[in-house]
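Of the protein chains in this complex, all but one are displayed in their positions.
Each chain gets a letter, A and B, in the order it is written, and its residues are counted from 1.
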Amino acid sequence: MVIDDLNAIAEAERAARKKYTLRCCMAAGCHSSNSVAVKKALEQAVKDAGLEDLVEVRGVGCMRLCCQGPLVQVDPDGTLYEKVRPEDSASLVGTLKGGTTHVQKGDPNSPFFTEQLSIVLANSGYIDPERIESYIAADGYRALHDVLREMTPKEVVDEIIKSGLRGRGGAGFPTGLKWGTVAKTESAQKYVICNADEGDPGAFMDRSVLESDPHSILEGMAIAGYAVGANQGFVYVRAEYPLAISRLQNAIKQAKQRGLLGSGIFESPFTFNIDVRIGAGAFVCGEETALMMSVEGKRGTPRPRPPFPAESGLWGCPTLINNVETFANVAPILRKGADWFASIGTEKSKGTKVFALAGKITNTGLIEVPMGTKLRDIVEKMGGGAPDGAPIKAVQTGGPSGGCIPAEALDTPVDYESLASLGSIMGSGGMIVMDDATRMVDVARFFMEFCMDESCGKCVPCRAGTVQMHSLLEKILNREATAADLQRLEELCQMVRDTSLCGLGQTAPNPVLSTLRFFRSEYEELLKKETAHNGEPRAAIR
Amino acid sequence: MAAKTLTIDGKQISAFEGATVLQAAEEAGIPIPTLCHLDGVYDIGACRICLVEVEGVAKLLPACTTRVREGMEVRTDTERLRNYRRMILELLFAERNHVCAVCVSNGHCELQTLAYEHGMDHVRYEYRFPKWDLDVTHRLYGMDHNRCILCNRCVRACWHIEGAGTKNVAGRGARAHIISDLNQPWGDSESCTSCGKCVDACPTGALFKKGATAGEMAHNRAKLEFIVTAREKKQWIASE
Partner (left out) sequence: MSFLDLDEWLVDLAAAVDVVYSPIMDIKEYPENVDVVLVEGAIANEDHVELMHRIRANTKVVVAFGDCAVTGNVTALRNPLGDPENVLQRAYKDAADIAPQYPAEKDIVPRLTPRVTPVHELVKVDLFLPGCPPPAPRIKLFLEQLLAGKGERLAGANIKFG
């Protein structure tokens, strides 16, 4: 494969385009509401109407407004159809010949769509994730070519540093710095891992990217491999994502067939292979050291850092590990330049962030917005607020490691530092909206139960501490707890945060701490009055 | 090997490059409490008892897995650390059914000793009273999960001193537990060599020699040290 071959594929793909395209969402949300049958019915309807030469029915990735799926959008005019049923297909195709349809129409000009800025999801909803040609026609693998033929590994690392890209897995570590560290290590064998073990309740950003644009991940990983000197990559994806796994495997197969993975890519000396490793259902395997244990075929438990994976990772070799969304940003950065990327977002948080909007919100779905967008714009303007106009009480970000941001703080811009200052985290991008019917102690209990069940059991504070914190929360909810119990809960939160081995335990108290910070009265209202008959002995409190 | 100079609890000491903070402190006669650490097998930093404060590092670090650095300032005995250690011990006692009065290791138990050292006169957390079984299918030894603190020492001794690989951990969170082979009765294990190193490695009475009654069973750590010393230093003598 040389650049002319790539251009030829793109040309052929563009030349094959028809007058109309019916883009039919085939990502998990719409998939589960029967979009496969819808697509089939549309294809049949096109055939029945004799419009095969004029109309292409294309299965695409996530079209974002998941709550209204299955979604179908018509090119070139952009008409968006919602909740499409297979039996609607004839009338829907009929509109192309001047007919009418009763199918519910969405508004592609609503703020939900217009306020978005797409880098990671640029291809999502447009290209066919099952066909590499579709990705190539959208400038796919061009960045890999340019990097391999025109840039040194150091130049690639410098470009990523310059872009200001930070890890999208949650902690926000500068990506270029991580790449540079791995690149500098001297080792005959290095690895690149893509962490696709998205496990936060209510989060589905990475799943959508994998289902909608798998080649962008492969291209990002290959570029990373070149930059750090690795020849082998692994995508660690959870078993609960069968569609993402099959699209990823299909994409790897196609990329290998086209010579875009394997040895001598673009006739350069660079060799890079990617294998998929499937998780077995443990949340903790999203923690990088546990993930690597699992890739090695061992029990997925974390180990103390340092040493960091960049020095000693998979099988003891230097390993670069980034999240799906991080890798998805790589090719666009190299294609359009670090300056372009750095011009988007805030001073310390560059680019965009994908969020999965869920919970008590009208527009459930996927959004991508520039860093620094106000929470209020996301939740009220784009998300349409809570259904039936109920007042929003809080927004939970960062999953079980994150916190609840109260409605008063909705004008906070979304970036790593602002969310941290509110006791929450950016996290991987799950955003759960809560209305005034939500009891915050319940929320804390829910997340604590999650952490308790998902603790690997290796270190004591996380294994036994989450159990005790959960039982204290239950006691509070049962109105059996005293002020001394609440104090004990807070002490445990601090201890588990400070002493746990990995991020799971260190952040497990966050949902409690953040709800205590902003909604303390809800805890106190549930407490039993303290008498001489109960509570902690005074002599025992130091 | 280059030497590193560091301060532990205000005392200036030197240690070999690559040594852990725990080793350096031990050399300097500064005691750091440990539970999942066992001389001779690799450390996993799981029990969090040996956590220390290091100047300039926001997180607490386990002394057993943290390597010494030049100019490092370590504190091993602050109010906060003592408090956290006691809490961790209480969590362990509340987690399973540790009934000292009827335990074979009463008086020879590291968990018990640590509890005394940390002033644990009672447990502030709710006892969980989980139901765990006893595995007494092995000819010589027994495993009482009620007394297990999941320190993993038996697993590491089995894999790295004996090389049998019989013991392992199954399940997660509070349901994590030690298993033999593919989660089968210990007595049915084909890999177990019946060497008893796991029993000697156990800090509590979870692993015991059959026939021992309450307070009767001491652990023979010298046996493990003998093998490790022989392997590492080629000296066929047990160290003190």
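Some points to look at:
The definition used in the following text is that contacts are C-beta pairs under 8 Å (C-beta built on N, C-alpha and C of every residue); 3 or more make two chains touch, one makes a residue touch a chain.
None of the values given here were measured: they were computed from a predicted structure.
When you scan B:E53, B:E126 or B:E216 for touch with the missing chain, the hit is B:E126.
Of the listed positions B:T20, B:T76, B:Q112 or B:T166, the one in contact with the omitted chain in the full complex is B:Q112. From the options B:A3, B:V57 or B:V102, the residue with contact to the unseen chain in the full assembly is B:V102. Mapped onto chain B, the interface with the missing chain covers residues 93, 97, 99-103, 106-107, 112, 115-117, 119-123, 126-127, 129-132, 146, 214-215.
The rule is simple: only the chains that are shown with their structure count from here on.
For this pair, chain A with chain B, the centres built from the Cα atoms lie 39 Å apart. Remark: chain B residues 44-48, 51, 59-62, 65-67, 80, 83-84, 87-88, 91-92, 94-95, 122, 124-126, 128, 149-150, 152, 168-169, 171-176 touch chain A in the complex. For chain A in complex with chain B, the residues that touch the partner chain are 282, 284, 299, 303-304, 306, 452-461, 463-468, 471, 488, 491-492, 495, 498-501, 506, 536, 540, 542.
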